[in-house]
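One protein chain omitted, others in place.
Take a look at subunit A:
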């Protein structure tokens, strides 16, 4: 039995109570944003779906999943801060990991309730990410297709680039090549590029009357060749399943289509999980709800990460590695829902010793086949002459080398701050965490808002000074304040998740369950043997 963390929290402390208020309000805001992205649709759009005999994407999901099983939804607030937020709630895509016929699968669905499920630039990013998740974690995919195709006015932002729409079809092909099955359920139009989603899926089901697959719809065909043809003739269920062979199974209606899809998934083989055997789970000894009291309302105030760990891990038990060395980075082993994890958590800026400790601990976990959990609250590496002379950059490079090279699954949570090279050392998005989530209070950027505002406004201030104009404190504030506001917006969790820099914003209280589901998904892929690049000594 591993030792428990001894909490020093005082729930009667006024600061604790103020923090609770602040963090509850943030959690409410998260909930409201998610509810809106999932369910708030114009009445006329819902009526149109009903006229077409279509279910909403959420109703389809409910029928697809095994009843009573958890669904780990990803990037619910994608595109939420974009210029087309109102036309593409959740980027017009619903993505998550759920249980279908007893198997963990990635579910990706077009949401045709607004703008016919058109693909905007961030829709494409979300679809490509969903398929990257399937590739990295060996997860089969269920597509629920119902999209009018790419949103033409913005095509320059989602088509030609490496991670443009073509990447969707490349990823589908790679999945098939790796023996990871996909099924496409066609519930509406699959036009132009979208037609290739069912065509590149190993299995496809198409619903009579509403499902259609074609490279060009009837109006475009008429314009091109003068041919007049109905939707059903051109790309309906009976034509494709009996004549063209583009789709495999006809379905009489959406419910039957979902039932056939579930039957297909039930045929797929169950693969053994990777990693070490789990132990019996144990709830944390300290109430996770106290997390709200720990996280400071003022983002400049540091907080004790052991208090956070105590409210996430089984039994609040934590075997701390090197408890006396490099104390600004906490490293140690714990279990989450019975599965062992190696935790790296920031308790201050990174120094040479903390970076070395982190690199060493990552290698230990890799050898022990223990997945890694990064709890980020990092403003960066220590600066100054003494630290440069002691080679802080090469020690940071060692940590980055270890993070990038680790073979075990890595999961990251941005708990507060993720800035500069600290983001790299702590397994930021660029280091391929299998999953990455943000707490509503978190910020991510090259540097903090205050420092960035100083750098950005000092350029302007010097320009004024060169012109011989002296600036009052008010004038400086007038330059600096809008810069801070703009920078804060662009480094907020809402912006980060809108741009898919993470896989979703989560309520801190949901962290334990979210990490458990993400770990379970990640362990579907075998873990390579440890091997690394050259560590600069």
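Keep this in mind: a residue touches a chain if its C-beta (ideal position, glycine included) is under 8 Å from a C-beta of that chain, and two chains touch if they have at least 3 such contacts; residues count from 1.
Convention: contacts and distances are computed from a predicted model.
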{"item": "Per UniProt, the name of the complex member that is left out, chosen from \"Sugar ABC transporter permease\", \"Biotin/lipoyl-binding protein\", \"Transglutaminase family protein\" or \"Hydrogenase maturation factor\"", "value": "\"Biotin/lipoyl-binding protein\""}
{"item": "Contacting the left-out chain in the complete assembly, out of A:4, A:170 or A:460", "value": "A:4"}
{"item": "Residue, one of A:82, A:157, A:302 or A:393, that touches the chain absent here", "value": "A:302"}
{"item": "Sole residue of A:62, A:450, A:465 or A:528 that reaches the chain not shown, by the stated touch rule", "value": "A:450"}
{"item": "Contact partner of the left-out chain, one of A:101, A:276 or A:327", "value": "A:327"}
{"item": "Hidden partner chain, touching residue among A:153, A:245, A:272 or A:384", "value": "A:384"}
{"item": "Missing-partner contacts on subunit A, residue numbers", "value": "1, 3-4, 8-10, 285, 298, 300-302, 327-328, 348-349, 351, 379-380, 382-384, 448, 450-451"}
